[in-house]
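Of the protein chains in this complex, one is absent; all others appear in place.
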Amino acid sequence: MEKLRIEKKMLHRVKNFIKKFFISIVLLFLIAILFNCYSSENEIVSSLSIVSYGGGSYQKSHIESFLKPFEKFTGITMNSITWGAEYGKLKEMVSSGNVPWDVVEVTDAQFKRGKREGLFEKLVIYPESKEFLPNTIDDYGVANVYWGTVMAYSYKEFPDNQPNSWRDFWDIEAFPGFRALYDDPRGNLEFALLADGVDIDSLYPLDVDRAFEKLNLIKDNIRVWWNEGTQPIQLLQNKSIVMTSAWNGRIFALREQEKKIGYTWFGAALELDWWIIPKGSNFVETASRFITFSSYPERMAHQATLIGYGPVNMEALKYIEKDIQTMLPTYQENWNKSFVINAEWWSENETVMMKRWITWKNK
Amino acid sequence: MNKIKVILSLVPLVLMFLFFWVPIIVWLQKWVFATNTISFWPDSSTRTLLLNTFYVASITSLVSTTIAHPITIFWWLASRRYRTILISVMMLPLFVGLLARNYSWIGMLSYLESTNISLLNIFSDQHILYTNFSVVLVMIYIFIPFAFFIIIQSFSTIGFAELNAGKTMGASFFESLHKLVLPRTWKQTIISILFIFASSFGYYVTPRMIGGGKNDLIGNLIWRYMEQGDLDSASLSALILLLLLVPLYVVSFILIVRWRRRILGR
Partner (left out) sequence: MTIINLKSPRYFTVILIVFAFIVSLFLIIPSLYVIIWSFLGTANVGVLGKPTVVWYKEVLFNKQWIYAATYSVSLAIASSTISTISSVFYYYSSIWFRNHYQNLGWILMIGPLFFPTIIYGLALRATFNANNLSEWSALLVGHSVLSFPIQYFIIESNNERLNSKWIFSAVSLGATHWEVLKKIVFPLFHYPILLAFGIGFLLSFDEIVLATFVIDSPISTIPKKMWDAINYSHDPTPAVIGTSVLLIAILCFLLGKLIFRNKDNGY
């Protein structure tokens, strides 16, 4: 009886001890966190933060081609961040004065708009090469790549007669099945006008009413308005759709796999991405050095072989293999079939177009 | 000693005021009323989406609560082991995570489509994914546990003694259910409907992932405005959303206070 009582008491003591130990660990952890997390944020501020537009293999191409070599070259710790081109975030960051980002990749339309609204710092150092494509170096930024939105389709659905233009995309009878398009009026309005017979050199200023009328004809056949870069490829592979617009880099990534997805450069929409330094950044000179470093032909060539987007420094083509060159937007044959999205027009009309787009899409 | 009691009881109220209401006031002052042109009449894109949002939110709230109510009755009547099992089933989705669950629905529905499994020919083209139906289905799936945990509040206050007392006085099981249980639980049911309605009104994760861009809700619009840099429009749309929900707030507050006074005596 006595033995049982002692054993019960011991068990009770052990249980109590474990309880107290558990609680004290949690408290210690809490205290550690409160001191730790705040200081770790300070460490990040002292290194250079590079923000890529989009993640995955595109972010990797920046890390392998630009960030790692620059880190090796200068010894500065580089951080790679991704963002979804949320212009609002950038604007708000700059207006608040709290700018944790040092170099940001923006779209052409955002570059024009941001320059107008005074969101960027002037570069301190510029690339010296003379083989840059026209209008790709500015006081406030240097362009990185030309990327394209192409029309992609499933080979299995159309083994004999492949679609070749946006007219075919709109032709439900000859090419039946569901389609997908990017959930943004930019690009889609141009594709609609091309399908309606507008000449590729006379797209701008856009006849918006005509474009929406043309889009109405295909609206019921659009199964998905995709908003993630990987979606169109997945939808084609899942057989949810037969045709879609897609970013050429995603298709480039499949080039070594079995040919299931075809695409065409006819009527492809090309856009430029720019490196800029947001106003209020703490390291303007170092950021400028990074931008210049990223514009070296060897660096750009390395990026092109990884991601399939066209470098703006044509000197880089010397370092790229021929079969990869043919897949780039800036390859002459592809360039001739495509058009460049007019960033000026879009920077002025983006907000209005977006509202109209949302209303139209959800009706 | 009284001072300590008062301080202890004021701490949560002060925290809530500082952490919630102050940011709301700052937001209103900074991004809503700071703009020059304030128009409370929503533009065309907002109006279109408000209708769709109202439709989706109503169906989600009504169906989730309708499904959760009998489940709560089951919980109330069940033995202890089955109560535990049911609670675990309800809590399992919380552990797995919201994004993972949305993805699993995409995966399951894509798999069904790619294997051409006909779902009783309900849908003419056997496509469920990227439709309004799939958005509502997944939102119902997400909100059923919330409805359950809200309604369970009222059932936990009802003991079997009352039902047994009714039985001894000759009432049938359904009469007891109807006259003793439902009057004490209907208010919590209404609160559940209102809470889920309010939550799904600002929802954008599921419509973005499952909706295929064709079934946007007002939350997606606010998100878009943020991306565009149009913080003023985002805040204005959010304010319209808020104004529409204020009557909900008032009704639920009255219901909660009266229910608590009646049932809990305070």
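Letters A and B mark the chains in the order given here, with residues in each chain numbered from 1 onward.
What we mean here is this: a residue touches a chain if its C-beta (ideal position, glycine included) is under 8 Å from a C-beta of that chain, and two chains touch if they have at least 3 such contacts.
Note that the structure is a prediction, hence the values are computed from the model and not measured.
Engineer: Could you tell me which of A:S57, A:N221 or A:T351 touches the chain that is not displayed?
Structural biologist: Counting the whole complex, the residue in contact with the absent chain is A:S57.
Engineer: By the contact criterion defined above, which parts of chain B meet the unshown chain? Give residue numbers in ascending order.
Structural biologist: So the residues of chain B touching the unseen chain are 1, 5, 8-13, 15-17, 19-24, 26-27, 30-31, 67, 70-71, 73-74, 77-79, 82-84, 86-87, 89-90, 92-101, 103-108, 110-111, 113-114, 141, 144-145, 149-150, 152-153, 156-157, 160, 163, 173-174, 194-195, 198-199, 201-205, 209, 219, 222-223, 226, 234-235, 238, 241-242, 245, 248-249, 252-253, 256-257, 264, 266.
Engineer: Touching the missing chain, which residues of chain A?
Structural biologist: Chain A touches the chain not shown through residues 15, 18-19, 22, 26, 29-30, 33-34, 36-38, 40-41, 44, 49, 54-59, 79-82, 84, 89, 92-93, 95-98, 100-101, 228-231, 234, 237-238.
Just so it is clear, only the chains that are shown with their structure count from here on.
Engineer: Based only on mean CA positions, could you tell me how far chain A sits from chain B in angstrom?
Structural biologist: About 34 Å separates the centre of chain A from that of chain B.
Engineer: Which residues of chain A touch chain B in the complex?
Structural biologist: Interface residues on chain A, with respect to chain B: 84-92, 113, 183, 222-227, 238-240, 350-351, 354-356, 358-359, 361-363.
Engineer: Would you mind writing out the residues of chain B in touch with chain A in their complex?
Structural biologist: Checking each residue of chain B against chain A gives 43-45, 48-49, 52, 110, 113-114, 127, 129-130, 208, 212-216, 221, 224-231, 233-234.
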